[in-house]
Structures are given as structure tokens and as C-alpha cells.
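Supplied in C-alpha cells, the structure appears directly below.
The excerpt is restricted to a subset of chains, each kept in its original location.
Read from first to last, the chains carry the letters A and B; within each, the first residue is number 1.
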Amino acid sequence: MAIQVSVCGPRDCTEDDRRNARELGRMLAERGAVVICGGYTGVMAAVAAGANAAGGTVVGILSRADREHINPDLTIVIPTGIGEARNNVIVNSGDAVIVVGGSWGTLSELALAMRRGRSPVVQLGGWRIQDRLGRPIPGILHADSPEHAIELTGLWR
Amino acid sequence: MAIQVSVCGPRDCTEDDRRNARELGRMLAERGAVVICGGYTGVMAAVAAGANAAGGTVVGILSRADREHINPDLTIVIPTGIGEARNNVIVNSGDAVIVVGGSWGTLSELALAMRRGRSPVVQLGGWRIQDRLGRPIPGILHADSPEHAIELTGLWR
């Protein structure tokens, strides 16, 4: 069974996020990992495109019960039909979870992954979480490049 | 149909969170609102206790498929059996969502409520979310007391 890495990020992402996601997809595919993503546009499409171009396998875990609006680079499509609750399925499916960029949906995935506490959670760009006194909440691994994100997962040490 | 208010917060909460949640439960019940919560301990138990003592109705939306570990102040029990995905159900069920205190599970509910974007989201205590430059992400209504939280929901103006 191959290593599975979930990559989460916004539909409406920055150009930086898109570049990072695409590069992550490529690097994960080259290492033989299956990429798990949300299956739609933005970061989801970029990581799928990067992985697909490198010959990798991409699983799209959709919120909808049908295949409307999916990106063209998915190998396997899982139309859960459970709406935003599918974020839990994405997060549960990764031996590591990498979050690229920031949005409320993305933050929910980051939080669910930390709540789960079973796999490394790596963040590349995006939002910051602090306690009431302005101190960062510990636990998230912060990467400054796709390469660094891959390294921080600890899956290829 | 009564107004429904979802109150989210950690199992392991501070004494302040507990007091705030209990007070919120009481105030919501006095206003005739149905309280929606996660049904277990910590903030969930405190808000249920406060509402129940004031004669209100409390719905516990459980992660488990059975009634193990529920708090004693629920009027109606919904054992979803869908695990942490039940956070979506809690958030979707509120005409407003009030978040008390901070934890990863709680943050996922805050993020899902903001992602949904249909109901006011009020935060009392707990964690802070910022962009990369340290600026707060706009949209969450910050309360400094249970009374203020009730007021910020805008449901009793």
C-alpha cells in the first residue's frame, strides 16, 4: 500500500499557493505517494495537476454526490455526498496532512487534522492561530517551501 | 419554531469557559431559544446545565452512534454516529453559532461556521486567527461576556 498524503487548500487561492501546490503534487508523485485532495479548483486542482503530470495517483474526495465541477486531473473520484463533512474524510485519509494557503474551509481541515492527532500536520503559507495572549498554538509544523513541507512530514526520512 | 443557537467549546475547558457557557445556556433558555451542543462534557455540559436549570430545551448532537458519555442535561439526543463530522451538523443547526473557549475541535467548528456564512458567528474567549502579516481575519464577532455574546447574535434586537 502506498503512502497517502492529503493536501488541503482554498478554491480561491493566491498564485503562490497554486505554484506551491503544483510543486507539492509533483514531488509527492515522484516519491510514489497517493495524493488525496478535495477534487475541485484552486489548490485542489493545482496539486492534482502537479501529481498527474508526474504520473502519480490523485484521489478527489468530493463534497457533492455527483462529479460536477471536478478538476481534470483526478485518477479516482469519491463523490461522498456528505457536503463539507467530507473535510473529515480528507483529513483522516492522509499519513500526513499538508495545508497550503488560507480560507475558512482550509482552516477547518487544519483544525480537524490537529484534533485527530494521528498524522503530522504541515502548513505552507496561510493563516496563523494564536491563543488569547498572542502566543502561537503549538503542534503545527511550518514549512517555507514545498520541499520543506515534504521533509517535515517525516515520511521519507 | 423556536430560535436555535449552537454553542461550541472544548471538553477540557477553563473555569472561565465553564462559567460563561453556563451563563449563556441560562440566558438562551430564558429567551426561549433551543440550545444545540455536542452533548458531552466541558463547555457542552456547562451550556446544557445552564439551559436545563432555566427550563430550556437542549439538543445534544453526538459524534457516537450510542448515548455513552453524554451529559445529564440534554432534552433531546441525536447520536449521529458520524464521528467528528457531526461538527458540521452542530454548526448548520444554529440561527447563530457561539464559540466559547479554544481547542482544535472548537476551532474546526468556528471555521466551519464561518465557511458556511449563513449565521452570525460569535466568539467568547478562545483562540485568535490571523493572516500571515498578523492581521485578524475579519468576520467573527468578538464578545467579552455572555450578555455581549447574546447581543452580538442579533437575534433579539
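FYI, a residue touches a chain if its C-beta (ideal position, glycine included) is under 8 Å from a C-beta of that chain, and two chains touch if they have at least 3 such contacts.
These numbers come from a predicted model, not from an experiment.
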| item | value |
| --- | --- |
| Subunit number of the complete homomer, 2 shown here | 4 |
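FYI, only the chains that are shown with their structure count from here on.
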| item | value |
| --- | --- |
| Angle of the C-alpha superposing rotation, subunit A to subunit B, to the nearest 5 degrees | 180 |
| Chain centre separation (subunit A, subunit B; CA means) in Å | 28 |
| Touch list for subunit A against partner subunit B, complex | 82-85, 88-89, 102-105, 107-108, 111-112, 114-116, 125-132, 134, 137 |
